[in-house]
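Only one protein chain is missing from this complex, and each of the others stays in its spot.
Chains here go by letter, A, B and C, matching the order in which they are written, and residues are numbered from 1 within each.
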Amino acid sequence: MENLHVEIVDRSEAKLNVAAALEFVADPRFGGIANFVGRVREFNRDREVTGITYDLFEPLVLKTFREIGARTLAEVGAPLKLWIAHAQGDLGLGDPAVVVAAGTPHRDEAFRACRLTIEALKHEAPIWKQEHYADGDSAWSEGCSLCDEHREAERAAAGFHGTDHG
Amino acid sequence: MENLHVEIVDRSEAKLNVAAALEFVADPRFGGIANFVGRVREFNRDREVTGITYDLFEPLVLKTFREIGARTLAEVGAPLKLWIAHAQGDLGLGDPAVVVAAGTPHRDEAFRACRLTIEALKHEAPIWKQEHYADGDSAWSEGCSLCDEHREAERAAAGFHGTDHG
Amino acid sequence: MKARILLHGALREADPAGRIELDVPAGCSIGELRERLVAHVREHAPGVGEDLLRRSAFGTRETILHDHEPVPEDGELAVLPPVGGG
Partner (left out) sequence: MKARILLHGALREADPAGRIELDVPAGCSIGELRERLVAHVREHAPGVGEDLLRRSAFGTRETILHDHEPVPEDGELAVLPPVGGG
């Protein structure tokens, strides 16, 4: 789908490129562009964070991104260009971890497309996050199960809006 | 307020700078950055557009932007950095007309801050739009009244979400 | 006193210079000023709709003024037609 770009960027090679995302979703038909950037932040649940390692199963992540993109396109029901990118490897403070950009004719559709996409990504993509703390400790995030059976129960318990990083 | 940046950029001098907006709202505390860019698009209500002239009353626009920023800050109720910028003068197809960027600890707050701000701007800021068409004609947008009495009636009639450009 | 009214948006077409000067009595309200402006435009720029003026707001550099409020002492005003910006 030429309206959809998905990518995984290894932090040892490059940072995620927000400017490229905004350029990709631009189009003479589009008046509204919404963009979300998730960045590594200094504190999580009162622990000082020095970095995050993202581990992911690339073929399944890319496939999941494509499925999420197709679903957003269907739900928004308007012309749409969508960029979904995630970092992998060892990220430092302030590094972008995830970038979603959506271009559409009007702003309501752009916001909806961007939000639907980042929520789906957070809940469904096989991406793991290991936080490293100032005290030398580190921990894998306790997140959402990828099994359908567990996922439904977890989403209901958590409410719709995740409050995890970003 | 050092968390808030507002500006009017004359198109004859520069384009709006999205990269500067994203940099301004970045902060070690923030994991979520949401951004909206409104651009001049090719068609509006089936008429081919070749450009837009924005006319605005700068002192009152900047004051309105500051008020909107303060209100967003109060409504979101989380640490927040906010960038609000609008172009004036003669814009071509694809030129950015408005940029809003919001940085916050979590993504839900970032999306809310960005959306609240752009909606308020569209309804309240004394900014006028003259569209120029491929057939040589041009027209000022019929928009929202700045009188309180008219505004309430118009907002109720239009529903919450504007569908005008961007 | 003189009221100097800056024009914007669709109201720019009411005067090529982008401003209109009107003589108004001391203590004149914004509502009265609006009626005088309607009369002036009807005479000098009949292409600009009266309806547009009735839906316009008046403001200073700092704030929007309502019909019952007085014209500010320095007479500097802007007339703000409905906005379609952003």
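As a convention for this text, a residue touches a chain if its C-beta (ideal position, glycine included) is under 8 Å from a C-beta of that chain, and two chains touch if they have at least 3 such contacts.
All values derive from a computational prediction rather than experimental measurement.
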Using the touch definition from the header, name the shown chains in contact with the chain that isn't displayed.
A
Pick out which of A:81, A:107 or A:122 touches the chain that's been left out of the picture.
A:122
In terms of residues, what is the contact footprint of the unshown chain on chain A?
38, 54-57, 59-60, 63, 86, 97-98, 118, 121-130, 140-148, 150, 164-166
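Here is the rule we use: only the chains that are shown with their structure count from here on.
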Find the geometric centre of each of chain A and chain C from their Cα atoms only, then give the gap between the two centres in Å, rounded to an integer.
50
In chain A, what residues contact two or more other chains?
none
Which residues belonging to chain C are in contact with no fewer than two other chains?
none
